[in-house]
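Only a single protein chain was left out; the remaining protein chains are all shown in position.
We call the chains A, B and C, going by the order they appear; numbering starts again at 1 in every chain.
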Amino acid sequence: MSASQKIKVAVLGASGYTGADLVRLAACHPQIEIVALAAKTHAGQAMAEVFPHLGLVGAPDLVDAGEVDWSACDAVVCGLPHRAAHEIIAGLPDRLKVIDMSADFRLRDPEVYATWYGEAHGAPYLLETAVYGLTEHYREAIRSARLVACPGCYPTAALLALLPLVKAGVIDASDIIIDAKSGVSGAGRALKQNVLFTEAGEGLSPYAVAAHRHAPEIEQELSKAAGKELVVNFTPHLVPMSRGELLTCYVRLANGASVGALREALAADYRDAAFVHLTPQGMVPATQHVRGSNYCLIGVFEDRVPGRAIVISTLDNLVKGSAGQALQNFNLMFDLPETTGLEQKPLFP
Amino acid sequence: MSASQKIKVAVLGASGYTGADLVRLAACHPQIEIVALAAKTHAGQAMAEVFPHLGLVGAPDLVDAGEVDWSACDAVVCGLPHRAAHEIIAGLPDRLKVIDMSADFRLRDPEVYATWYGEAHGAPYLLETAVYGLTEHYREAIRSARLVACPGCYPTAALLALLPLVKAGVIDASDIIIDAKSGVSGAGRALKQNVLFTEAGEGLSPYAVAAHRHAPEIEQELSKAAGKELVVNFTPHLVPMSRGELLTCYVRLANGASVGALREALAADYRDAAFVHLTPQGMVPATQHVRGSNYCLIGVFEDRVPGRAIVISTLDNLVKGSAGQALQNFNLMFDLPETTGLEQKPLFP
Amino acid sequence: MSASQKIKVAVLGASGYTGADLVRLAACHPQIEIVALAAKTHAGQAMAEVFPHLGLVGAPDLVDAGEVDWSACDAVVCGLPHRAAHEIIAGLPDRLKVIDMSADFRLRDPEVYATWYGEAHGAPYLLETAVYGLTEHYREAIRSARLVACPGCYPTAALLALLPLVKAGVIDASDIIIDAKSGVSGAGRALKQNVLFTEAGEGLSPYAVAAHRHAPEIEQELSKAAGKELVVNFTPHLVPMSRGELLTCYVRLANGASVGALREALAADYRDAAFVHLTPQGMVPATQHVRGSNYCLIGVFEDRVPGRAIVISTLDNLVKGSAGQALQNFNLMFDLPETTGLEQKPLFP
Partner (left out) sequence: MSASQKIKVAVLGASGYTGADLVRLAACHPQIEIVALAAKTHAGQAMAEVFPHLGLVGAPDLVDAGEVDWSACDAVVCGLPHRAAHEIIAGLPDRLKVIDMSADFRLRDPEVYATWYGEAHGAPYLLETAVYGLTEHYREAIRSARLVACPGCYPTAALLALLPLVKAGVIDASDIIIDAKSGVSGAGRALKQNVLFTEAGEGLSPYAVAAHRHAPEIEQELSKAAGKELVVNFTPHLVPMSRGELLTCYVRLANGASVGALREALAADYRDAAFVHLTPQGMVPATQHVRGSNYCLIGVFEDRVPGRAIVISTLDNLVKGSAGQALQNFNLMFDLPETTGLEQKPLFP
């Protein structure tokens, strides 16, 4: 395949961590040519100035999104903040396939969006066509989608672990507690005091207790699977590491179900999945096992409390939790093997 | 008070982190004179060789425990591993007051000890006189005790948060989930692969899932308070930081109780406590707030799930979770102000 | 001494790390009463909101510096940024003793200040009376000073190691290379991209290569000792740790001098020093040995290159490199024992 046959991609929000990780992965994707990198405040700069680790990738200089020649693009991957994302996406030509890593098209209900994001959605009509990009669970819809809304990092880890259990009816969907731990890159590259090295280092801090925007997203999908409105506990914690996310989910077994039934439900759903894997019995997932890769590992453990189980899910928030899953969806949308460009193994130590 | 009037203390297990932190704190305690430091493998070495940060403390050289002249001591603080602890303590003269930081005298029931520690307790008769050293809850018994069994670091953080709630009957004691996060020093100074910098760094890993020895200790005390046998979920995680511990406890409100009632129960129990504090509403406890100090901070939050609450407890595992609490108990046993030598403020950043 | 007899201190720049560490240390200083905490952007807030780890110190709320009642103060410790510092200090009543932790009064020559700090000094007349607060080398002048300019953190570590060697003539003062490594707190609490956890974590980066403002300060003092103008190499590196600073100094032995002569020069100068110590032969200083304490450790090593030696110096940049040395100077200025309030031992691990 010659360079001219490659799929031409513009990346919006290329000065953020998810945008940068998309560029990193795309550099090893044999069918992608990055034709434009856009970023508001860094327009005019070389990528090497903004992200020195990408200085040797051969990427184009950053421009303002308004300067991108959409006619030269086949697809757009958007790593913009919410609201900025839907404003730009609403104006893109219909022929462009769009993979959105922002929060703007994840929630189906504009009112829920307004409640959690503080203002009305500016392009509610697009919500109707957007497909929720949780690859392993919406594979067919993604193949034919024009606009894919990639899930948040936490919802990806939570839903990959819990959706098969709720669907199979092996846990009590009304009693789900999710204790989430994330590396600092989940907060993005914006300057905030709590993510300074001196503030986040050598310490662990819960945040957004009972108030995180990923909760309604998790609830939307679990409720759909359960066939009733659910509310889950979701409590995130900031961990002194750059990448990685691990969720410890405390669940109650449904009447009669065993921990083995949980393992079976997960194994069945991910039998052919390239990136989502149940860990062997007794092996505890850890973020170190997936860093830099597109894997999600899930472990199931019997609790000492009778009738309860612990389900642990881990992934790299910037890869399977963001840019990697975006690329996985891109592959489906362009009829490429799902794993193309995503075969890098985890980096450890 | 002249030097000769100081209380003479021997520290056993001085080559471990809890022993070293006891020495660090004791160096600023105006009534303590360290007269002996014992450690098996390091006998014969200067403290500066074993712990260079204590090179300027003026501590005696390490000796084998068998060489300590007990007649020159008033008290013994023991930081030995379990089993080693009770073997030595059983042979100490009765006149010595003993503050044990090991696990050997925490569990009241020798059978529970045998189950969790893998062999029969060697001095069960001592269990009868040992007082559980959770200072704020056993203050009077500690004052007159000869042998105090300081709680484990996790039980300290768990019980300080949960005992007042169970006692007050404001939570459902049969539905308690404790998601625990600890810095690496909790594993001690022994050489184990999982605590290498390269293994524990930049990553988060659950461990001892549904199998940690601190669970029965937590259950012993909560069961006593509840008046019935309880089993709790207790799931620890290893966090890439050296010190600090934070527990996120998920509880169900008892019939009719409000989140305010939880705050009131805690405020009432710790009204006069120097080291245990309820955080102001909305302020989330973090390990950074207590590092190096003897404080334990507790926060209470309403869950989005109706009828549930989140109780967060944090402390420095080597101070309030070990050597600090040991010194606090020492102060009580020797009729000194409880805060003597423990007034250092948290070190941040 | 009753509370009313305590020395009344105002801290300016209390929302920065050096200001906060001054408050932390002062809280354990028996003769200090903090009567005012000033900070521009945080005026009106409680200290607990700005620094939760100081929430239990009992400090006054933050105010604007303009609101401080100077008549109620005996001394001012200033942790403001440069320029802001001399503007405020110039307006303080003469009777107030001033300990300045900023860079504004360190350089004797206003032209050097203008060159390195980008604009003319606003109070050059004060430079004449300011005493350079390198305690161990200017002890007598500090005792009677009204205004003490505490050295920068790097100059403190560099000069404590090198001044005795230059004074004794045992090294070639014209061939000094200082490779400096610092924790991230040295950059302060201001929001800058390079000090985000995600940027500084898991990495090491040189910065301000051949362009750091602490170089002229080091040169000023070494030149004075050498009796001729010196230029030194000074190359700082940012290390993924919060506190601590270590300088590896590469020096050429003066004609005929041995490495032993270097050790002797240092031992002689610090024979009676409480906080500056030569390490025993073969023991390599590390930042872990001094964290949180006012110690500076210095080690001397023979190089494999004939005629050369390596001198290693380490301290905690926020303590001996800033707030601790400020308090040490405060003690001298108020005729208190030099070690008062500074006896905390290093925190490790």
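One rule holds for everything that comes next: a contact is a pair of C-beta atoms (placed from the backbone, for glycine too) under 8 Å apart; a residue touches a chain by one contact, two chains touch by 3 or more.
All figures in this text were calculated on a predicted structure; none of them were measured in a lab.
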Handout entry: Sole contact to the chain not displayed, among C:157, C:195, C:261 or C:310
Key = C:310
Fill in the blank from the handout: Contact with the hidden chain, among A:242, A:313 or A:329, goes to A:242
Exercise for the section: Consider the whole complex, including the chain that is not shown, and state which of B:76, B:161, B:200 or B:266 touches that chain. Expected result: B:200
Problem - Per the touch definition above, residue among B:242, B:279, B:293 or B:344 touching the missing chain - result: B:242
Problem - Missing-partner contacts on subunit A, residue numbers - result: 17, 20, 24, 27-28, 48, 51-57, 184-185, 201-202, 242-243, 277, 280, 283, 286, 288-292, 295, 343-349
Exercise for the section: Could you list which residues of subunit C touch the chain missing from the display? Expected result: 177, 179, 181, 183, 198-199, 201-207, 209-211, 215, 231-235, 237, 239-244, 246, 248, 250, 284-288, 291, 301-306, 308, 310, 312, 349
Problem - subunit B residues touching the omitted chain (full complex) - result: 17, 184-185, 189, 191-193, 195-202, 240-242
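Here is the rule we go by: only the chains that are shown with their structure count from here on.
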Exercise for the section: Quick one: point me to the chain whose Cα centre is farthest from that of subunit C. Expected result: A
Exercise for the section: For copies subunit B and subunit C, work out whether under half or over half of the interface numbers are shared, and give different or same accordingly. Expected result: same
Exercise for the section: Could you grab the centroid distance between subunit A and subunit C? Build each centroid from C-alpha atoms only and quote it in angstrom. Expected result: 45
Problem - Approximate Å spacing (C-alpha centroids) for the pair subunit A, subunit B - result: 39
Fill in the blank from the handout: Chain-centre distance (mean CA atoms) for subunit B and subunit C, in whole Å, is 36
Completion exercise
Touching at least 2 other chains, the residues of subunit A are 198-199, 201-202, 240-242
